[in-house]
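Notes to accompany the following structure.
All protein chains of the complex are present and in place, except for one that has been dropped.
Chain naming follows the written order as A, B and C, and within any one chain the residues start at number 1.
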Amino acid sequence: MSAYKSNSLFYEILVYLMLCIIGVSTLFPLLWMLATSLQDSNADISSLKSLIPEKLHWENYNTVFAETNFLRAFMNSTFVTLSVTVGQVFTSSLAAYAFARMKFFGRDQIFLGYLGTLMIPGAVTMIPTFIILRNLDCINSYSALILPGIFSAYGTFMLRQFFLALPKDLEEAAMIDGCNSWLIYIHVILPLSRNALITLFILTFMGSWKSFMWPLIVTHSSDLYTLPIALAKFKEMFGIQWSLLMAGSFIMILPMLIIFITGQKFFTKGITLGAVKG
Amino acid sequence: MSEVILNDVSKIYAGGVTAVDKINLQIKDKEFMVLVGPSGCGKSTTLRMIAGLEDISAGIAKIADRVINDVPPKNRDIAMVFQNYALYPHMSVYENMAFGLKLHKISKNDIDRRVREAAEILSMQNYLDRKPKALSGGQRQRVALGRAIVRKPSVFLFDEPLSNLDAKMRVQMRTEISKLHHRLETTMIYVTHDQTEAMTLGDRICVMKDGLIQQVDSPLNIYERPANVFVAGFIGTPPMNFIRGRLCGHKESFHFISDNGIDIPLPESWNVKLSSHAEKAAVFGIRPEDIGSEHAESVPDAPSLNCQIEVIEPMGSETYIYFNLGGSACIAKVDAHRRIKVGDSLKLPLLMSKAHLFDAETEKIIL
Amino acid sequence: MIRKKTIYENLTAWLYLLPNLSGFLLFSMIPVIFAVILSFFKWDVFNSPEFVGLQNFRNLLGWTYSDGQIIFNDPDFWKYLYNTLFLMMGIPLNMLAALCIAMLLNRKMKGISFFRTVFYLPSICAGVAVYMLWACLYNPEYGIINTVLGFVGIEGPGWLTEYEWSKPSLMLIELWAAMGGTNMLLYLAGLQGISEELYEAAEIDGASGFQKFWHITVPMLAPTNFFIFVMSVIGGFQGGFDAAFILTQGGPAGSTTTLSYYIYNHAFEWFNMGYAATISLVLFAIVMLVTIINWCFGGKNECV
Partner (left out) sequence: MFRNAKMRYKIGIILLLTAYISLGLYLVTSSSSYKAFQQRGKTDKIKLVMVVPAAQFSDKIYADTIREFEESNPDIEVEFQTVAGNYYQKLLVMIAGNISPDLMWMGQSFSEFADRGVFLDITDRIKKDPSINLDDYQQTVLSWYIRDAKIYALPFGTDIGFIVYNKDLFRKAGLPFPSDEWTFEEFLEAAKKLASAPGDGTPKSYGYQGKIDLGVFGAQIISHDGKQTILCSSPEMIKYFKTNMSMYKDWKVTPRPQENMMQGLDNYSYFAQGRTAMMQFYTWDLPFMQAKFGDMDWDIVSNPKVKQKAQWASSQAIVMSKYTRHPDEAWKLLKAFQSREFMVAMSYRGIPPNLRYAEDAVKQHTGKPEGYKKLLAMTSYLSPVPRVPHLQELMALYYNASEQIWAERTSPEEAMKKLEKEMRKRISESTVVKTGGDK
């Protein structure tokens, strides 16, 4: 017994040690960003010797706020990203539910179509998508930023895979209890695939928040700029001033960090625990 | 009135596999019907068709005189207890039980009353706020039962509800389900592969095999008058002993001569029924308790078997002895106090009034 | 005869599908069909496309045989395909690393939420900061890696500047970034869904740690695995490998240039939109083949 215990303690320490070593390497970019963003704007950053700034230049952040229409871009990004994320999680989960749990004519063919579109690089579909949006009279508007992001084959595919792993008995129990397919979706599928939904939420949020090329192509007016576009402009202006650039990048990643931290806190271990006996 | 009637009901899967083949079954109101059979016999499929979880490929199913083939499960006025419990893991015990009622738009007070009532029946009052993962297996099974009870359905469906419990809990829950049936007085359909459960619970038992109904009758009738070799062998532990052979003689006196030459004279009272089977291959069946029991010994001129004991299993109240009868393994249930040991040769009388004879070709009962 | 219920079931299913499918057809399917059609055309974007039949495919995939040597019509394509496939060899390792990290992070222990976040940071910070870090690590003169190698008497190579080392160096960056990234998150979500009871039951049956992993974790994660694999293959083929372009600009001598870069060049630098579509279609065919093989052999049992 004691041998087992010391063994597991040793194991525990080993795990911590491993996590710490990898953790230091993954933490480094963030620290470097933060440190650089507080440097003097003409400081040399090409060697790591100057990692710790002599004086904290918080005014770099003021410059970012002053030189970009930061608040506007931030709100645009928030609005667009939230719309895309919520919309995508919603439509994807509905479609994934149909793909994972329903029998219908042409299901596998359509699903293969979903997979297929993922396999064509965006470079060649960008122009047709743009033309479609132009014909819908959407260019340079929020709909151009939001609409194409909502309908995602990626999200559908991902959620379908997770839904497939849910125990079928629960749905049958719900059917007997008086649920139609919609109520099953609401009361059984969604709560039980919480982790998957959170994951998709996090991934979509990151993707949409960072997205650069598409917003660049479809927006012209500065009051539609999302953060990456505003910061790219900022970068053109102050490209060689690393501290400013990093201050901008740091502000940019902060919301993603917050979303990730809160999102993964909602991860629930063994969400289907006690549902069925295997 | 909630009679369940199946008329020529079949289930054919997309691949062409027939799971259930044109079965006819009438389950009376307030009856406890047990569907029993080995796995893959179509019993669960039948239940799921009644529940509406599987489509009925052909035939008609009725609950309370209403054709339910195309009625969605929620409108069939049924409740079902699943083998795996299938509790909603994100809901508390209370919510699990209340969920179905809420969906049926029952008032909050009513829900509360019914849930507490059910909890009391199942003595789960103290666990209402718990989530399923904080319950033991037996408690989860109770919640699954409770979820069905609160609904007050006209038909209860049980899909092997006790198979995931340990032996002791299984016996306990069995009696509780039995009590529940008496208390609720509702039609119940119960699927199991365990013949003991079937015998102890059912008003009637429906024995199935390969998608076909073998026999429907009360437990005792099934035990005493099995319709064929399969039913005879499936019901009862230890199972009935079968000896293969042929029927010899004619009119006045018939003998059963086994393949390895054992000669069993058959009672005269059987003669009428045997006359049409003379000289045909047949299977002789007799239950272990009818070999060498006190009862058998008291009958004069009873035919007997000579055997050499291979294994002895004392069960306390009686003792099982295993022996080989020219290739076929046989079991006899004898008095526990009999002094015997392995290797002993015994002469065991047969209680012919309880013996059966089956047609070897059709496997149907002759007598 | 189609039964009423079947029709009803079909209708419901389509109703669920509709919100996504409508947008999907409009914004994904039509552009893809457009791209497929385009691969049979020569199109310089500004002037109307000119139908060339299979010419693009011949130019891309064809070869001639002369002087005992095979001469490809488009040697660059094969070179970049090779580069792409080479870099994709890291995928199984990346997946395994992500799974290991996910299993380490799928525990009850102090600071687990902190570790999850820290491991995910490379995905969040992706960009200059990350590449700066690696440029410093890999620096042949004063980089940490070569300094450490120097202590044990090995003269480290120019990791990113030597033809033979550039690809493995990039694969290492990719591994580092991927082990705690999206795949880890997906595995974590999948792992959290596995009921603890399964492990308990297996433990009672006397299963060892590896047996539990092999007989419970692996099959239970099969759908997740399929997803991650397919997406990794797609990502691998389409990967811009940003790292490559910031750190090595596709070099040295084109050793880290991938197909996606080639497609981008044809589409947006050289205005050969039709040819770009053709390359995409060939890529599509390869990825589809891999996916279908995986679908058929990898996990037939309901997981895909």
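One rule holds for everything that comes next: a contact is a pair of C-beta atoms (placed from the backbone, for glycine too) under 8 Å apart; a residue touches a chain by one contact, two chains touch by 3 or more.
Source: prediction; values computed, not measured.
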item	value
Displayed chains contacted by the hidden chain, counting the whole assembly	A, C
From A:114, A:185, A:242 or A:267, residue that would touch the chain that is not displayed	A:242
Selected from C:8, C:114 or C:270 as touching the chain missing from the view	C:270
Which of A:34, A:82 or A:257 contacts the chain that the document leaves out	A:82
Touching residues on chain A - with respect to the absent chain	42, 44-46, 75-76, 78-79, 82-83, 126-127, 130-131, 134, 139-142, 212-213, 216-217, 220-221, 223-224, 229, 232-233, 235-242
Contact footprint on chain C, counting only the chain that is left out	42, 44-47, 50, 59, 76, 128, 131-132, 135, 139-142, 158, 160-163, 246-249, 251-254, 265, 268-272
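To be clear about the criterion, only the chains that are shown with their structure count from here on.
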item	value
Most contacted chain pair (by C-beta pair count)	A-C
Whole-Å gap separating chain A and chain C, where each centre is the average of the chain's CA atoms	17
Set of chain A residues in contact with two or more other chains	270-275, 277-278
Where chain C touches two or more other chains, by residue	none
Residue ranges of chain B in contact with chain A within the complex	51-53, 72-74, 78-80, 82-90, 99-100, 103-104, 131-135, 137, 140, 147, 151, 157, 164
Interfacial residue positions of chain B with respect to chain C in the complex	55, 70
Chain A residues within the chain C interface of the complex	12, 15-16, 18-19, 22-23, 25-30, 32-33, 36, 45, 47-48, 90-92, 94-95, 97-99, 102-105, 107, 110, 113-129, 132, 147-148, 150-154, 156-158, 161-162, 164-165, 181, 185, 193, 195-196, 198-199, 202-203, 206, 210, 245-246, 249, 253, 256-257, 260-261, 264-265, 267-275, 277-278
